[in-house]
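Excluded from the complex is one protein chain; the other protein chains are retained at their positions.
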Amino acid sequence: MRLDETARGVFPIAPTPFTAEGAIDWTSVDRMVDVYAAAGATGLTVLGVMGEAPKLDAGESAALAARFIRRAGALPVVVGVSAPGFAAMRALALSAMEAGAAGVMIAPPNSLRTDDSIVAYYRQAVEAIGADVPFVLQDFPLTFTVVMTPGVIRRIVEENPSCVMLKHEDWPGLDKISALRRWSDAGAMRRISILCGNGGLFLDFEGERGADGAMTGYAFPDMLVDVVRMTAAGERDAAHDLFDAHLPLLRYEQQPGIGLAVRKYVMARRGIIAGDHQRKPGGTLDATAKAEVEFLLRRLARVDRRAALPLA
Amino acid sequence: MRLDETARGVFPIAPTPFTAEGAIDWTSVDRMVDVYAAAGATGLTVLGVMGEAPKLDAGESAALAARFIRRAGALPVVVGVSAPGFAAMRALALSAMEAGAAGVMIAPPNSLRTDDSIVAYYRQAVEAIGADVPFVLQDFPLTFTVVMTPGVIRRIVEENPSCVMLKHEDWPGLDKISALRRWSDAGAMRRISILCGNGGLFLDFEGERGADGAMTGYAFPDMLVDVVRMTAAGERDAAHDLFDAHLPLLRYEQQPGIGLAVRKYVMARRGIIAGDHQRKPGGTLDATAKAEVEFLLRRLARVDRRAALPLA
Amino acid sequence: MRLDETARGVFPIAPTPFTAEGAIDWTSVDRMVDVYAAAGATGLTVLGVMGEAPKLDAGESAALAARFIRRAGALPVVVGVSAPGFAAMRALALSAMEAGAAGVMIAPPNSLRTDDSIVAYYRQAVEAIGADVPFVLQDFPLTFTVVMTPGVIRRIVEENPSCVMLKHEDWPGLDKISALRRWSDAGAMRRISILCGNGGLFLDFEGERGADGAMTGYAFPDMLVDVVRMTAAGERDAAHDLFDAHLPLLRYEQQPGIGLAVRKYVMARRGIIAGDHQRKPGGTLDATAKAEVEFLLRRLARVDRRAALPLA
Partner (left out) sequence: MRLDETARGVFPIAPTPFTAEGAIDWTSVDRMVDVYAAAGATGLTVLGVMGEAPKLDAGESAALAARFIRRAGALPVVVGVSAPGFAAMRALALSAMEAGAAGVMIAPPNSLRTDDSIVAYYRQAVEAIGADVPFVLQDFPLTFTVVMTPGVIRRIVEENPSCVMLKHEDWPGLDKISALRRWSDAGAMRRISILCGNGGLFLDFEGERGADGAMTGYAFPDMLVDVVRMTAAGERDAAHDLFDAHLPLLRYEQQPGIGLAVRKYVMARRGIIAGDHQRKPGGTLDATAKAEVEFLLRRLARVDRRAALPLA
């Protein structure tokens, strides 16, 4: 089961659940995978930025990826292998593929500054991990400070047949989806899968622009699945109605830094993971922020009962 | 009428209306001021980043500020005077104050990298413009790449009695409001006015955290006024209901770069300005984006009739 | 007298002399021009980064450029017109050309991140100042954080016939000179003048790589002239001997930030300007730094008598 350009639907970005002591919470890993599958996810992404990947050591990363893959069964798993150097990237990519990953995801290092240097980086990355390993190109300027024009993305896609998917999270980014789709529709570029991230903040329009779905970690992956499905089915108003109901919370969760604390808090409240712990150094929600999240959940619950979470 | 720390309510960030040829559209300037006043604005801010200030030459900047001030009558006007150097900042500040401005606004240059250098910059700015000119401290890391801790803001406030307001647009930023208010409540810091920017994306909570209002340019300033008033009056659910209805459009408008095109488009649709032209180099909305904005307006109009805009 | 692609030799970057009170020291301006001319400069550049240009207001900039131009007589003067927006750039460029400038110099704003955005910026700049105004492309990544590949420079040169010179100060940058010269030698790119900046730190090799000279502000412009002339004449060892003797001081002067204080100090010691004042905010040399500079001057004077400067 290799990732390819036909991938669609929702690949949730899985956080890494930790215990209060900072150890990986393996039980929660398994439960989370089951919840994603039950919610209708078509795949899974692990060891992304929001998965606290840099806080794991090499052994933990490999073990965590393997656990996710085993539990996911038939669901394809994408493993983030971004690293400061190609040796570490290669080691993790090989280990993940051997464990049964469907593909890997690679973000650009923030030192890249010219079009050519971005293209060269992906050429070298493919050389490092092997041209037979399908990979996802992650385009997230806000976090990585690397800006890729549609033309640069096309060069990477054309040069590397193993590039099968774009994790699109430029901001603003709707025009970029349209530009890439215009090219592939016109035969000017190989068509790849486009799944959108950026916390889902523009998911209501991304499918309409030609994206194939979402790859993001919002604490209600079931909502992401619904919106992607309704958009694909042409149920435009229903898709927007559901999305709009979630937008106040989604926007709150999408804040840099503190966002992961919100996400884990809600996931813990939903029972998807046992606790909202982050490995140090991590953000936490103070009482005021928690009260705001609870307020947003209560308001959301008026429209979407999945947000009705009885307090313990 | 000098700006002071009691300022509250909504100071819309005024865009600069241009004709199709790139000249300042003075008629629209006047109409816009009238609309803001009628909407319940308690002040006005001109020559901000979203006012295309850097595209004006020195003479135009001074003339535009003067026109806004004259038309605004009793409404206090804050003039953005950020500049690459203190001579230009001083020249514009003096000209604006002479024309009757209530105060000026100063953003940090993106070269500042340490706490001390930020504090020193504002000390020098005050020396340049004069300690008698009230100023607004603009804290907008996403755009300026300068990060100010609450402690740095306190140092600037304590050192400079003429610092009377914070334009708060850090992201995430709710905790910063709380931290500053804790200090001023405890007597550990002089209390200044806090008006929030960042497109209004968190306005529904900012007032609850202790902010005094908004200073941002969303195309429905009347909504900003309503939300600030309802929050102050303790009408929490009503405030959130109205805010949430606007959030899909507000979020669309808050995109970097293209956001100003959205804002001007909606303002033109509302008849506040004659056209949505930007001086070059400026962004424009293509047909798809316009259709998305119109769709958002129609959806919004179901809740807020002010968004019901008959097409010509 | 318009700047064109045949320009060669040394165009010193002139600092702006100030009085202790921060006023422009017009007498020193004139004397400095005379010294440059006597030293063998083939042109002059004013209002560069090291000319404290951002500290001048619009009126001062225009007046200073005009004064330099008038005094320079037959020497072509390049005027830096970099600005946060095109209106200010246009105003200064027109005023300078009217006063008799040979051309203008334009640095990229530090927000540019992709090849296309850099090329577009210069297209828009030319539109703003007029296609008939010769301009110098300033390529200085260390200061502006904008990285231009040789390919991007070629695109700018090919698109804009009025681009006649590159102020080359990439670091490392020798290969860039070679790449550009290979292209123009092969007819793959229009040949433009290349003058090198970066404090002169690699001037000993830049001429050998194909550069036409220097555009930098080292306090011994007469040395720059000598090295450029000797390199052109094939007196390789003599050129390196003289350069190497100056390198310890040149390296000391090339430090970011404090470098301008060193430069002005030495120029004042040489009697080129009346004092080493900078307009605020400016750096100053403490006693230790001054002693180090004097030590370097004494050591240099053993080889180059122009550095033998009796203390008052």
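Here the chain labels run A, B and C in written order, and each chain numbers its own residues starting at 1.
One rule holds for everything that comes next: a contact is a pair of C-beta atoms (placed from the backbone, for glycine too) under 8 Å apart; a residue touches a chain by one contact, two chains touch by 3 or more.
This structure is a prediction, so every number in the text was calculated from the model and none was measured.
Asker: Among the options A:1, A:38, A:120 or A:188, which residue touches the chain absent from this view?
Answerer: Per the contact definition at the top, the residue touching the missing chain is A:120.
Asker: With the missing chain put back, one of C:63, C:120 or C:258 would touch it. Which one?
Answerer: C:258
Asker: Just one of B:116, B:132 or B:237 touches the chain that is missing; which is it?
Answerer: With B:116, B:132 or B:237 as choices, the missing chain is touched by B:116.
Asker: Of B:59, B:73, B:130 or B:151, which one is in contact with the hidden chain?
Answerer: Of the listed residues, the one touching the omitted chain is B:151.
Asker: Could you please point out the chain A residues that touch the chain left off the display?
Answerer: 52-60, 83-88, 90-91, 110, 120-121, 124, 127-128, 279-281
Asker: Which chain C residues touch the hidden chain?
Answerer: With respect to the unshown chain, the touching residues of chain C are 171-172, 174-175, 178, 201-202, 204-205, 209, 240, 243-244, 247-248, 251-252, 255-259, 286, 288-289, 292, 299.
Asker: If the hidden chain were put back, which residues of chain B would touch it?
Answerer: Spelled out for chain B, the touching residues are 113-117, 141, 145-149, 151-152.
Everything that follows uses one rule, which is that only the chains that are shown with their structure count from here on.
Asker: Look at all chain centres (mean of CA atoms) and spot the one farthest from the centre of chain B.
Answerer: The most remote chain is C.
Asker: How many angstrom between the C-alpha centroids of chain C and chain A?
Answerer: Measuring from centre to centre gives 48 Å for this pair.
Asker: For chain B versus chain C, what separation do you get between their C-alpha means, in angstrom?
Answerer: Measuring from centre to centre gives 39 Å for this pair.
Asker: Can you work out the whole-Å distance between the CA centroids of chain A and chain B?
Answerer: Distance between chain centres: 33 Å.
Asker: What are the residues of chain A that contact at least two other chains?
Answerer: none
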